[in-house]
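What you see is the complex with one protein chain gone and the rest in place.
Moving on to chain A:
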Amino acid sequence: MSDLTKLTAAEIAKRISDGDVSAEEVTRAHLDRIAAVDGKVHAFLHVDADGAIAAAREVDAKRARKETLGPLAGVPVAVKDVLTTKGVPTTAGSKILEGWRPPYDSTVVERLRDAGTVILGKTNMDEFAMGSSTEYSAYGPTNNPWDLGRIPGGSGGGSAAAIAAYEAPLAIGTDTGGSIRQPGAVTGTVGSKPTYGGTSRYGLIAFSSSLDTPGPCARTVLDAALLHEVMAGHDWRDSTSIPQPVPPVVEAARRGMTGDLTGVKLGLVTQFDAGEGAEPGVMAAFHDALAALTKLGAELVEVSAPHFQYALPAYYLIAPSECSSNLARFDGVRYGLRVGDDGNRSLEEVMSLTREAGFGPEVKRRIMLGTYALSSGYYDAYYGQAQKVRTLITQDFNQAFEQVDVLVSPTTPFVAFPFGSRTSDPYQMYLADLFTIPTNLYGGPGISVPCGLSDGLPVGFQIMAPTMADDRMYRVAAALESAVGTLTPPSLEG
């Protein structure tokens, strides 16, 4: 393995900027790594080698002209296949979009390009970001670099696995109920979900519009913060984008790296310990991390969030409702797959056949759930009621943040599970997001940072902050990282 792939994004950027290495060399090293290991990992759905080399050469040319380079110029990035990339295939992990090349870049991708990062390709995911294991990708699952027989989390398993396997130092994910944080947790990487509206959704193929949030995936907290600053910020093309400056996340990460958390109050949600809870190995690693944070000066406070127990059911009404509408456009009329258009069948038949063939089982399940929840006569009982729960959960967060700076929990109740072990019972799969979903309903930021191993598999520690106070969670996450260190997966060679 080339040493270049083991470097952090911050180190790569510095070496390129210092002229120690060219962006093209860095890019080729990662393309080589992908060629070597992605057959085992299957993190990528599409590798854009030509585009990546061209982008890298542009950075090298800029540097030769002595132009100022951005903080991540020349650093390779993998992009979840749910964000549009102009002229580059974008499938959202679905057969229904196979072969579609978008005519436009998403805002996040545009900002990555403007910053001089090098987009390596598009990463695997559960179809339309619905799932917690990438087993619902229409193109086959991604394998966890820690144990190729286990899931890498989802929906953004491809992005998390790509960085865990050193195929890329950075990746972009999207988080609707935990799709950045849970894969981060089970692959031993950092996954950050910014404040909803802090990063633009323009060009993000919508699953649940009121919840979807693009965010950074990285191997260190500082790298995640650097990527966060590049991709975030107001975008007029997204009405729900917040017209405020990006919280100072890089500064906060650097501050946290000093290992001082004196005066910082961490809230432990009492309700998270009740009910299904997390498996013992996860709880053990979590409590070890709490002890480490206390040593750094943080104070632990128990807080009550009585409505968190309703977050999962509320989420599984709101997200499917929005998805049932968002996914209506995939009908075979304008782009993507079309099935059964033999000149005799009616339009409705062709639409039905296309959707029948083009969508996988989990997407169909959620479209049906959502269609039902929005139906006349059921709307108030389901969608309407879920919105009320959402308001109550937001109140819980607001009250908690009057007492503490951040809330902490395990990211996910269990470590990476073997393929096939949770696909037969959707509820068992949905439980993976038990601790991450409340944050999405509230709209605040959350980050997962590795805190140790359980039975040799990574455990994630989640930190949740108030809306537009993303910097707080980066500070705590960086402090924890300084105490427990980063995790290195077993070698994929041989």
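In the analysis below, contacts are C-beta pairs under 8 Å (C-beta built on N, C-alpha and C of every residue); 3 or more make two chains touch, one makes a residue touch a chain; residues count from 1.
Here is the rule we go by: contacts and distances are computed from a predicted model.
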item: Name of the absent chain as recorded in UniProt (options "Xanthine dehydrogenase family protein subunit M", "Aspartyl/glutamyl-tRNA(Asn/Gln) amidotransferase subunit B", "Aldouronate transport system permease protein" or "acetolactate synthase"); value: "Aspartyl/glutamyl-tRNA(Asn/Gln) amidotransferase subunit B"
item: Absent-chain contact - pick from A:333, A:368 or A:381; value: A:333
item: Residue of A:312, A:351, A:457 or A:479 in touch with the missing chain, whole complex considered; value: A:351
item: Sole residue of A:371, A:423 or A:482 that reaches the chain not shown, by the stated touch rule; value: A:371
item: Of A:115, A:129, A:190 or A:206, the one touching the omitted chain in the full complex; value: A:206
item: Those residues of chain A which, in the complete complex, touch the missing chain; value: 83-84, 90, 92, 97, 100, 102-104, 106, 201-206, 208-210, 236-240, 321-322, 324-325, 328-331, 333-335, 347-348, 351, 371, 374-376, 379, 383
